[in-house]
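The complex is shown incomplete by one protein chain, all other protein chains being positioned as in the whole.
Letters A, B and C mark the chains as written, and numbering starts fresh at 1 in each.
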């Protein structure tokens, strides 16, 4: 229902999400890319704010130069012309677990106020209403990537007060505990949705609304989540996609509009 | 002093050791090769009793086809034209530790009656009289190769009643214990020296003289070891090197005579 | 000696009812041809292991060959759900499916432990996740060293049979792969029996010219099967592209048991072998999937004689 919530004449909610997320990658060296939106986000960032960005795929590719938009993270276009192709053991052990990954994107079926993520089941694990894909690499990515960015649409069913299952750990709600964990991840640093962008409060580890997208009211945001959101003092508006960002998305990255219409 | 103990007119002690060892490889699929004599032994076996023998080197080479006699186990001639070159982690983990190695050769500075091997120190570990190379891969080879063959010259200082240091485990002296160890190696199956060949007694795990080389008396063997050896009933004589074995050794495998004169 | 066999022979002789079977390949080199032959031979009660069950396991589970699934990501990559698997898990339709679930790295480490003959493998994952609470095989362990770091360990996975697809191998089973490597090497070394399926069987000399390219050596292989286009709708780097259209179609086909059964009837049971499958798709289909060349260049090993 919130599919086109933030749609203004001229661009779609997805295009707003992509543009806002890409700007968050300014200056980043390497990024663990997921399929779908994150894939477009990283390719857009590479063409705008992060020209040196190395694309890393859990399928074992480092420094990919995809000549087309891959449908999956294992697309053949990712291997051809990349810097290195490695076994998945080495990618997860020597790159991710060893702390070489600067930024990673995670999606979620459910997320809570502390950035804990569920991609496993809706309902009881043993008798699920909906069986979701599960962790894949998300659990270890959440733990080892030095910055975690979440990109997802928000609504009462996805922004929940209580997860049905915690697949990937976020903030604990106790920053002292988080600091003592001894892992790099330790919770998302930002969330971009179709309605706005969020950071996480240093003191409480709680998701905090930073900006709303053009045309989105605070009430609309409140109605679209399962808890009363913390709001940053001086809540801002997300700058809309620039003409150049839209051109790149529409002409180069997703000409078919598979992900962005 | 026993350097040419078994020398008869026509061939050297080394040539006898090589021929006798090579015959022990009849029908073997693959063998972990050491440098020096074992290297010549395996190449001789490949040309005689084990045409299908795959040469494996701890340096990470499987199915080597050396075009020259390598001075070291890391010689470039071993990689070129081999079946597979792998990281040493994979060679030791996926091939050796996983039980894919049928036969391996070990040498020793000291060996005891149960086939325990010392390649670490002569004297006290902290204040050694002679600092030897140490284990290299020998400790895990002794534990995981399915058959261990030892090839070495024997004498009072090498065939000892008590090792100065146990680098690689042999038989324990208690076959029930050996069987319960749960490893494949569990002690050498044969020892070939410049004086004769030995097996190991099923019931006691003790090294047992099987044959003496032509011209070697039992007394001579007794004088050349630090304990009173068990002798197989019906002690035989090692068949001397055949003309063909000698031709292969001298013309193809060690024309320089570096290892065999 | 030669290990060359037909897919029919290899599956008949090496895959047994009740086996744990791993057809590995991460998006790349998924051997659909072997999965189809297992369906055709009506194997039963299999435990299927795969990081990403993908469409091949949706087809096999829809066909009723399996009683259990071991996995780390359950979906149709880039498309959505595996409907046949979801029916089994969510509705026990037509019967329940036992599941055992890990993260990607957990699955990879299980294969590495199996390949290395290790009784367990340590991993820094699962912290503050609910996954260990639903999988008792994932257990915490503390470093015996001064740091006392907490890790989790996973047990070895040792499939009865691993089936891996490679671009090429010689008749001894020495297999070479380029492009995405996934965890095929680890799965093959971990398995009791190994079937290597290839796009082409090449002369041993081709393998020996580039030994660093060899991913699985013949010593670990029981059968070598030549099955061109054997990965379709998955892909073989440099040989043919992923058939993304089929992955999208499958979402529709698998939504209803009737349409899934009809597809199996037409494309699996109704055919003798993968050769028939290739013929049925037609030459134009394969031509459309063939990429332009992108050559690796050569390196010099040097001749040391």
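The definition used in the following text is that contacts are C-beta pairs under 8 Å (C-beta built on N, C-alpha and C of every residue); 3 or more make two chains touch, one makes a residue touch a chain.
Being a predicted model, the structure only gives us computed values, none of them experimental.
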| item | value |
| --- | --- |
| Visible contact partners (per top-of-document touch definition) of the missing chain | A, B, C |
| Per the touch definition above, residue among B:41, B:73 or B:149 touching the missing chain | B:73 |
| Identified contact with the non-displayed chain, of C:3, C:43, C:165 or C:213 | C:213 |
| Touch list for chain C against the chain that is not drawn | 117-122, 124, 139, 141, 143-145, 147, 149, 151, 153, 155, 167, 176, 178-179, 181, 206, 209-210, 212-213, 237-239, 241, 291-305 |
| Missing-chain contacts mapped onto chain A | 29-30, 52, 54, 61-63, 65, 67-68, 75-77, 79-86, 90, 93-95, 97-100 |
| For chain B, residues in touch with the removed chain | 35-36, 58-61, 70-76, 78-81, 85-89, 92-93, 96-97, 120, 125, 128-140, 143-144, 165-169, 172, 181-183 |
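In the analysis below, only the chains that are shown with their structure count from here on.
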| item | value |
| --- | --- |
| Topology of the chain contact graph, where touching chains are joined (line, ring, star, complete, other) | line |
| For chain B paired with chain C, centre-to-centre distance based on mean C-alpha positions, whole Å | 41 |
| Centre-of-Cα separation between chain B and chain A, whole angstrom | 59 |
| Centroid spacing, where centroids are CA-atom means, of chain A and chain C in whole angstrom | 29 |
| Residues of chain B engaged with two or more neighbouring chains | none |
| Where chain C touches two or more other chains, by residue | 112, 185-186 |
